[in-house]
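Please read the structure below before turning to the comments.
Every protein chain but one is kept in place in this view of the complex.
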Amino acid sequence: MAKLTISELQKLREKLAQERQTREGNARGQIIIHMGTCGIAAGARKVLTALLEAMDKQNVRDVIVSTSGCAGMCSKEPMATVQLPQQAPVKYISLNEEKIVRILNEHLLQGNVVKEFALAVGSERMG
Amino acid sequence: MIKLRIDGNEVEVNAGTPLLKAAQKLNIEIPTLCHYEGIEPYAACRVCTVEVVRGRRRRMVTACNYPATDGIEVFTDNERVRRARRLNLEMLLGRCSEVPAIRALAAKYGVEKSRFGYDPKEKCILCGLCVRMCSDIVKANVLSFAYSGPRRKVVTPFEREMATDVCIACGACAHVCPTGAITIEDLSQRRGEVPEMYLGPKTAISIPFQQAVPKVPYIDPDACIKMQTGGCGICAQVCEPEAINYKMQDEVVELDVGQILVATGYQIFDASQMAQYGYGKLDNVLSALEFEKMLNSTGPTGGRVLTKNGKEPRAIGIIHCIGSRDARYHKYCSRVCCMYALKFAHLVKDRTNAEVYQFYIDMRAFGKGYEEFYSRVLDEGVNVIRGKAAEVVEATWGNEREGHLLVRCEDTLIGKFREVPVDMVVLCAAIEPNVDQERVGQIFSLSRSPDGFFLERHPKLDPMGTVNDGIYLAGCCQGPKDIPDTVAQAQGAAARILAMIAKGEVLLDPIRASIDENLCGGCKVCNNLCPYMAITFDDVKKVSVVNETLCKGCGTCVAACPAGAITGSGFTDEQIFAEIEGILADAGNK
Amino acid sequence: MPYRLHMMVCAGTGCVSNRSLELRDALSAELARRGLDKEIEIVTTGCNGFCGVGPILLVQPDGIFYQKVQVKDVPLLVEEHLVKGRPVKSLMFTPPEAKEPVPRMRDIPFFGKQMLVALRNRGMIDPEKIEDYIARGGYQALAKALTTMTPKQIIEEIKASGLRGRGGGGFPTGIKWETCVHAHSEDGVRYLVCNADEGDPGAFMDRSIIEGDPHSVIEGMVIGAYAIGAHQGYIYVRHEYPLALKRFMIALDQAREYGLLGKDILGTGFDFDIEVHRGAGAFVCGESTALMASIEGRVGEPRAKYIHTVEVGLYNKPTVLNNVETFANVPVIIERGAKWFASIGTEHSKGTKVFSLAGRVKNTGLVEVPMGLSLRELIFDIGGGIADNGKFKAVQTGGPSGGFLPEDLLDLPVDYEKLYEAGSMMGSGGVVVMDHTSCMVDVARFFVDFLQSESCGKCTPCREGIKAMHGILSRICDGKGSEADLATLEELCSVVADTSLCALGGSAPNPVLTSLRYFRSEYEAHLQGKCPAGVCRALITFRINDKCTGCHLCFKACPTSAVLGEPKQMHSIIQGKCIKCGACYDVCKFEAVTKE
Partner (left out) sequence: MAFEPKIVGFLCNWCSYTGADLAGVSRIKWPPNVRPIRVMCSGRIDPTFVVKAFREGADGVLVSGCHPGDCHYYQGNYKALRRYHLLRRVLEQFGIHPDRLMLTWVSAAEGERWAKVTQEITERVRKLGPLHLKD
């Protein structure tokens, strides 16, 4: 390992910090993949993998990817919930690998809800 | 220099001077148990605690290592200080309850009995003086502390009972121990003593004797810790004129001199060669020099006559002629013994109530006032027994005189064998030539008489001169003599030397070799023959030439010259031939 | 693929001894089995401080705090939380008064009231990875100090921050550094030493910092070295801290590898390196002069400090010695500024202080709180109050030679001066809470016993005086004390404090003095032959009253057959045989065995 200079230290720090952002709980948004038995059966696993691969490809580090149990609408699985700070969560239904990437790009990164896939705004509890 | 106040008195010292030293300047005594001049302060006993006021801050500090700073006020004896000392001494007294030094100091602060325990056996207060002495000063690193807290103690390596392999037996630890907790066991002969004087311990630095000239202390390199281990160096620290020099070495000094006075002295006959007298085997059999040292008021016993067990003897035997007037050792008389033996008797009578027995062959009191002294000593009640003592033995077990020494001899005046019980025996051993007398003689080309002493040029006419011009003798190197004789001889020799110096020029014997240039063939045989390199070769004339001032006239070259070109003045061939003819004039004409 | 989840497994010594490393291995095996190892990262962190409930597992970014996680819980945990996203309630922490478990770390009162400065990276980084430290802003302060500040400015900054030595003495750090810079050194050599010889029983803040965040100490040391112009540093770590030692060595290697230590640090031309020196576990070696003697290879004994070690210290050179926690604070001060630091705490005690809470308190562990917090908040809010519903009796601060403070001083703020005035001290930050079951005479004797065996034995008052104190206290505990003993004890204490060579002896009387001051009635009770807490064996008697059901348990428990009685009959104790071990008292389920 080459010895660092001040500017290299700075760059290294930025890179490392970005990689570890989610650990700190800092994120621009969160996406929850519903991974109940029904979800997994409907392909939630593939959706999750596709999402993570896309994030990796685009070097997205500030999105929290969580999993949760069955959302209750087993027929519409795979489902995901996207939550941006200060905004009501948005639920997406019947997802596949392509759709989730679009959600990532348009909703999570740019803030535009992908209306075609969305089911509703808000969560059950909140609603 | 800074100023501070101690107990209200102002004193000026160098900054950083320990308070203990500053107080000494004011003659204020601060008690301490773990401090020793020359060893770095340790501040362990805390007995030297004093109170220092610096501005608004009051604190208790140890005087042994607290550096003096400007403007501080020190209290060495206020109530807080006294209480601190009292308690600390009480703690130490609880630890070492029967150590006199601690008891005395504690009593000074009103502590007779400690509330914190009683241990009559413990003597060590763990002041660390011995440890620091051993490691910092002596650098032998034998003693150290082991364990911590109340279990702390001073140990030898691995707590072995004896650390004789590392301990150099310098005794420094025992010396600095304030409580006598360390004792030195004499496992071998003591160090640092003159062989004749095994009478008591001596330090590595001493003045050899009070009459020494010059009267300055010297360091015994065999006993000096600095020279043995590189440690210590206390003497240099305390010597204000910085006169200590450890690097001084024996050196060869070459001087150009015109005359030499040989006064190399004598040595004492080793009385242990004569086993019958028990010297070196029996306690309380002393040589005359040892006894002299004992009588010396600056000696090891302070001038008191004591046997080895520290008691005053009831009877002393003085045996004359040990090794002298004896066909087996030295035939000659040592001359001085009779008189000093009488002096011993006189001093013993003067200082003790002991009986004195003199065992003599002949009493030789030949000098001025000597015979009168002999009479006086006889009047003092000294017993003189004419007869050389045969042996000295220890009275054996069961003998009624057990513990005494018995001197056996024949009293020739009454013709009887006697056995005299005494507590101490003094042997008057012979004066004999030094062991290196022969070597010294060769250096100066001095002849020696049959007894081994240097030979004077003439026993009557020239008792201080030698066969070599400019070399003189004085004192016992020429033969046994007492102090007046030595002084007389030395002054005579000095006068001779001065006379020569005053004259300014030296008359040489005219005995010289000379070379006849006409006869010399230039063979150079003589050149290498001359012991004085007085013959050189003249390259121009191609002949050898004698330097007449270098030539001593031995004539070796004369005899060797193949051409007969060299003549020795006074001893020419012709003269010798004439002599031969002369002394043989009566031959052949019967 | 980025990690979507981070499992922070606590690997402080407390949790490691509770098998957190086995838990970590089980977790990683389970993740691998389920193919989750690419998306979920397991991080081995340093101590979280809440050692009483280890092993601790924190799941980020959710912030879910799991406690007492066992290997057998792993499959459930992975299935429920990691796969299905349902945090497992049964593994969460339930505060003493609460009915429901608290899922999030920050909602737990133990953590909530803390303020992390020295422990800023606690539980958030893997201490064996310098990258984690750098990611959280590590070595930025060093970069700032080396490039934008002069040594003088750094010292001014530290002075302005009001940072005081966290090792116990509380000497202002900035002034110490400044004195060192001004001290004359013939060849210009100065040394910087970090004191990690944490000898107080029950104190483990230094260990925790080194184990959890070694780079913060290194960074603090390099900044300090730059400020005073030292090129060689030492850290004196006790050998009893193998994990701390190992992590610190790893950290040193990493820092050297990155050029943050050694020659030409960060390309600025400044050289500094650190050598690790292992202590052999002598309490007294925490004392600065003894510590330096130990580094030099000599016996660890203090010497008089009339000439301070900042002037003549290690190898007779000017030396700055600071404690681990002090150094850990330095980078934060440089980075966030003296003003920010000085805004925390009280008038003379600035910043935060790490305490190790121990004794009869519910939440034992390591906490960092702002100076000035009251003892009550520390013990009752963070510590959760007295364990087993006991009654608070005393708190000892500052380690074994700290004083005991009674209940009416509980509102005392944590502050160097305030604690000193009350007869105790800040010390290195040990807080031992005692309840009604502790006999103050016995506790004082216990600490005096510890101190007498840890005294180096060099000076008379410390060696003989503490021993004498112990003798008197033992006598009192044995019921053989007299009124005069108390006076002797007081006199002894004051002289030992006055005349001892180092701080060990100087502070050793504190437990005795404060217990005499605040709990004198207990001493007097002992003189009357009573031990109110029922601790001193010579003064207590066990009896069996009529509540006895004849269960025979005590009969079986008694090691000396002092209990008499047939099953189902009332039992009794033969006092002559009783050794007062209390075994019968402990086993009785009917409160039939009494202690008086």
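Letters are used for the chains, namely A, B and C, taken in the order the chains are written, and counting of residues starts over at 1 for each.
Here is the rule we use: a contact is a pair of C-beta atoms (placed from the backbone, for glycine too) under 8 Å apart; a residue touches a chain by one contact, two chains touch by 3 or more.
Since this is a predicted model, take the numbers as computed values, not measurements.
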item	value
Neighbouring displayed chains - absent chain, whole complex	B
Hidden partner chain, touching residue among B:Pro459, B:Pro484 or B:Gly521	B:Pro459
Contact with the hidden chain (one of B:Ala15, B:Cys239, B:Leu550 or B:Ile580)	B:Ile580
Residues in chain B touching the chain absent from view	442, 445, 447-450, 455, 459, 467-468, 511, 529, 531-532, 552-556, 558-560, 568, 570-571, 573, 576-577, 579-581, 583-584, 586-588
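Criterion: only the chains that are shown with their structure count from here on.
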item	value
Overall pattern in which the protein chains touch one another (line/ring/star/complete/other)	line
Maximum centroid distance from chain B, chain identifier (CA atoms)	A
Chain centre separation (chain A, chain C; CA means) in Å	42
Geometric centre distance via CA averages, chain B-chain A, whole Å	102
Residue ranges of chain C in contact with chain B within the complex	282, 284, 299, 301, 303-304, 306-307, 452-461, 463-468, 471, 488, 491-492, 495, 498-501
Interface residues, chain A side, partner chain C - complex	1-6, 9-10, 12-13, 16-17, 19-20, 22-27, 32, 34-36, 48, 52-53, 55-56, 60-61, 64-69
Complex contact set, residues of chain B against chain C	41-47, 49, 60-62, 65-67, 80, 83-84, 87-88, 91-92, 94-95, 115-117, 125-126, 128, 144-145, 147-152
